[in-house]
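Handing you a structure now.
Removed from the display is one protein chain of the complex; every other protein chain stays in position.
Presenting chain A:
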Amino acid sequence: MDVVDVPAPRRRRIGGVLLNRLARRLLAGLPAFRVVTLGFTLLAVAAAVAILVQAELLARLLADGVLDGPSAGSVAGLLGLLAGVFAVRAGLSWAQQVLAQRAAASVKASLRRRVLRRTQELGPGWLSGQHTGGLTTTLGRGLDALDPWFTGYFPQLFLAAVIPLAVLVRIATADLASAVIILVTLPLIPIFGALVGMSTKRATERQWRALERLGGHFLDVVAGLPTLRAFGRAKSQAEQVRRIADEHRSATMGTLRIAFLSSLVLELVATLSVALVAVPIGLRTLNGGLGLETALLVLLLAPEAYLPLRALGSQFHASTEGLAVAERCFAVVDAEGGQRHPAVAGGAAAPDAAAGVRFEGVTVRYPGRDEAALDDVSLAIAPGERVALVGPSGAGKSTLVNVLLGLVTPTSGRVLAGGLDLASADAESWRRQLAWVPQRPHLFARTVAENIRLGRPDATDDDVVRAATLAHADEFVARLPRGYETPLGERGAGLSAGQRQRIALARAFLRDAPLLLLDEPTAGLDAGSEAVVVEATARLMAGRTVLVVAHRPAMVLDAGRVVTLEHGRIAGPALRAGVV
């Protein structure tokens, strides 16, 4: 069969009319596109055959019933066959749904993979500006909105392409006059659909913004209720909420009155066409010009010609939400940016972190900010030196650390490590020489041990326990229900801020890297846990090159040198720690 191998031009032709750009992109993510389209094509052909056979059998049986009145036993064969056809149609519908649902599952998985890979390329800087909770929802339940598209609209395309044609051909061989009526009226469905669609589109679009505003009013007021109460306006808004909700209703109804016109027209075309077919064949049967069996066959088949096209329209509307979700996913896939290290592909030399680092005139500007986050910063950290970075919040301390981590690329200037520019170095081998304790470490939904092993997956259990002990984490981990094998909830739920910080310290101990970066490890901790974390941090710093963003005097006491940042610049002279 020629349709077995769906050739590209054919795919494009279908695509141009009935599948928009978005839908075609969605299908491109289907691993077994050809298998699925072949399956749907075969199922549509089989469904068409079953419809024809069913009508044939039913017409024969009913005509006999009217004219001869045969006993049920004498037509048992036909009845059995009819039951068989019904069973086949049910089976075909099942197979179509299975195929569609399986295709949907595959496409969702492939879309998820592309979006996730892209988010990691775009990196933490890009993600910090995103509503990650919303993105998680989109990649989870949100993608399920694609199901109606795959189980409804897409297979319906194949049915709409095959069935009306098959039915028309069969009717033409039975009764040409009826076939002509159907042939003339059938195209009215897409034509009227398009005409009504176009004329209502402008009216709907005009109202769309108003509708959106009225519909969003409730969320706006509910979200602002604390503010309304603070100013004693909550009760007076109750009337407003009801009024706007009612305005929303009448505005929506205004739009729907027009929008539903299209379904009225399509419905009328379909049912009136059946009437247009039925009445003349009735009259011709009366004149003896047409056999009852043929007449019944035409009557049974006529609605089947219109049904797939009408269903296509309503399936399309039901599946638009899924396409909107797909659009959100593709927006991530297409997002600009991502600070991939240029030499990440490998081959570049790895700078030596143990040789110290040097900032030379480093400036960082974030898009959309007036003030530079770092402004012409030059700073040298010698091997084995411990530097504390202090300054008010927003002075650029975290940015400076992020530059060293390779998470932020300098707008100008450069950072040298062992004489090599970080910008042209292999980021991964550079980072392998770093350990990092952030302000708010992320704890992963894995076991405690796996969280500590993050930077050294091959570490032994003994190593993990040793690192945890050094970080003062062993004492509370040992008390957890399953010790190191206790799975942590989302974002480390169940642990206090101080305990999370100690897990992060254990991570850094286990990493055992020559260059240690600490970003206010005690920020936001209550006084009790702070003391423990300070002590563990002091132990971690021993024998390493350290840059610590300090939040408390205790953090500075262990540092050899204190550097003050203010408005992105190094402000204070380098003081000895003892002066503090």
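As a working rule, a residue touches a chain if its C-beta (ideal position, glycine included) is under 8 Å from a C-beta of that chain, and two chains touch if they have at least 3 such contacts; residues count from 1.
We take it that contacts and distances are computed from a predicted model.
J.: Per UniProt, what's the omitted chain called: "Beta-ketoacyl synthase-like N-terminal domain-containing protein", "Sugar ABC transporter permease", "Thiol reductant ABC exporter subunit CydC" or "Cytochrome P450"?
T.: Cross-referencing UniProt, the chain left out corresponds to "Thiol reductant ABC exporter subunit CydC".
J.: Of A:G77, A:G133 or A:P481, which sits in contact with the chain we cannot see?
T.: From the options A:G77, A:G133 or A:P481, the contact with the absent chain belongs to A:G133.
J.: Thinking of the whole complex, not just what is shown, which of A:L176, A:A275, A:A380 or A:A542 touches the missing chain?
T.: The one listed residue touching the chain not shown is A:A275.
J.: Looking beyond the chains shown, say which of A:N20, A:S199 or A:T227 touches the absent one.
T.: Looking across A:N20, A:S199 or A:T227, the contact with the absent chain belongs to A:T227.
J.: Given the contact definition stated above, which residue among A:L157, A:L299 or A:L505 touches the chain not shown here?
T.: With A:L157, A:L299 or A:L505 as choices, the missing chain is touched by A:L299.
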